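Let me begin by presenting the structure, written as structure tokens, before commenting on it.
Entry: chain A
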Amino acid sequence: MLPSLELRGISKRFGETQALSEVSLSILPGEIHALLGENGAGKSTLVSIAAGRLAADAGEILRNGSPVSFDRARDARDAGLALVPQHDLLIGAASVADNLAFLDPNAPFFESPAARRARVIRLAQRFALDLGDANARVDALPVGTRQRIEIAGALTGHPEVLILDEPTAVLSPDETAALFASLRKRADAGGAVVLITHRLAEVFAGADRLTLLARGRSVKTCRVSETTPEEIGGLLLAGAEGETREKEKDFDTHPSKHAARSAANQPLPSLELTGFAPHLASAVRTENVSLSLSPGELLVLLAIDGNGADTIARAIAGLERFSGRVEVGGVSLPPSGDPLAFRAAGGAFVPADRREEGLVASLSLEENLALPDPPGRVFLDRSAMRAHAGDLLASFGVRAASSTALAGSLSGGNQQKVVLARELSRSPRVLVAVHPTRGLDLASAAAVRRRILDVCRSGAAALVITADLDEAPLFGAPLRVVTRGRLSAPLQPTTPVETLGRLMAGLAA
Partner candidate 1 sequence: GKSGPPARSTGFSVALLTPGPISDAGWNAGAYEGLKAIEKELGASISHVQVKSPSEFEEQFRAYAAKATRLVFGHGFEFQDAAARVAKEYPSTVFVTTSGSKTAPNLAPIVFELEQAAYLCGLVSGRMTKTGKAGMVGGVELPSIKSTFLAYEAGFVAGHPGGTARPVFTGSFEDVAGAKAAALALADQGCDFLFQNADAAALGVFKGAEERKIRAFGTNKNQNALSPAVLASAVIDMPRAFVETARRVKDGKFDGQTLRYGLASGVISFVWNPAALANVPPAVVEETKSAEEKIRSGAFVVPRGNF
Partner candidate 2 sequence: MSGFFAIALLLAAPLLLAATGELLLERAGSIQIGLEGTMLIGAFTAFAAARSGAGPHAALLAAACAGLLAGAAFAAFAVAGRADPILVGTAWNLVAAGGTAFSYRLLAGATGSVLEVKALPPFAFGLPAAALAAFFVPAVLEVFLTRTRPGLALVAAGDNPLALEATGGSVVAVRTAASVAAGALGALGGALLVLTVSPTFVEGVTAGRGFLALALVVFARWKPLRLVPGALLVGGATALQYRLQAGGGTGIPYAVFLALPGLLALFALAAARGRGGAPKALGTPAP
């Protein structure tokens, strides 16, 4: 059978980053093809090239066996390819009807509101999508509806190949099921579907074949029925860490030795969540979370991206609104979200997005490390700042020209170490860290874990969010797996990796 869409030897470079190296992918008519890979693996880049949004540096695109070249997104649509990209594509200030007209490449120059409303009804019926009130302003709609509008928009041109970049990240289980049902219908009718997702469960429930990308290369393509979630989960995590990943037996992070729960009989918990749920207009509802960490206690939340662990962490740190109760060292934090109150109560936070939220890129390392309470009564105590920075940079092994280098000039891993250095140097009562070792080499990652265990040993409670199945047990602390906003029961660090993988993938343990 001739593939509907075939990509051959696609390479793409962004400055320093080789986003794709000679990736090939072929999509057959009638199939739902899942595209998997860690963050930054190159999935979005690949589909952007397929859809004419980006030009590849090298490689070929074939439609039904004949080579094509797209100068513009429009060309790809004309060739029967439609892409629903990862980021929001809608005009918030316009109505559903207007947005669908905007997304329809064949919409006429002039169109009456009635005609636009008619399109909404037509699309909703044809694709069995609930698109809501045609006159509603889009920015007032729930994300699930917005997602469906985007999908309906992509479908208006009757594309033979439909590419969806992480469409389910914001959908509820029911919505996801409905989406898969409608995709299945398309496939059965001979259409081809490419679907990017981080969720193995839905891949195994709904896709026909899958392709796995890792660090810009395709690692595996196979029928879903020929593999298991465990195998793919393992490959995914290996991809995230690189092929060099070995068992880290040589490090002194033996779980049992460092299990930091000596302080279990302390009366006052350092971090306590009661009936807690972040407030976000989104489909992934975090269920009411209750947990309590005593001084010195560490809890690892293990979750694939997009399951809400990040949002839980952000809400605790005061960056999102929440309902329920959060207490840090006995002080309850305002539910409106107040990072200052969190900090004042002794909280420290390592955000997932270090470029946007971790560091001020155009300030020096010294200055970054001195925030939020720079030393000095009247004037900045520059020498204290320098000394402080010097110590931290040395002890965290940050590779930088000097302490006056701009934070933005450091590599990602080194930036991460700077953030950790700043947060840990504050001797926090509670540390909340999201993906603290992401992007770090093995030695540095081990050092970071050691640091976290050290703060715990000195009496801090820590909540670490990670997506790394193999790393999670290395903390030697209890684990809880987060899937779709739901926390599993506490698990021992000795829980078999296979069990954790199945839980993370949303399959029953």
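A word on the picks: all candidates are chains of the complex that A comes from, given by their letters.
The rule we apply is simple: a contact is a pair of C-beta atoms (placed from the backbone, for glycine too) under 8 Å apart; a residue touches a chain by one contact, two chains touch by 3 or more; residues count from 1.
Only a predicted model underlies this, so the values are computations on that prediction, with no experimental measurement involved.
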* Asked: Among 1 or 2, which chain makes contact with chain A in the assembled complex?
  -> 2
* Structure fact -> In the complex, the residues of chain A that touch candidate 2 are 52-53, 72-74, 77, 85, 87-94, 98, 101-103, 105, 107-113
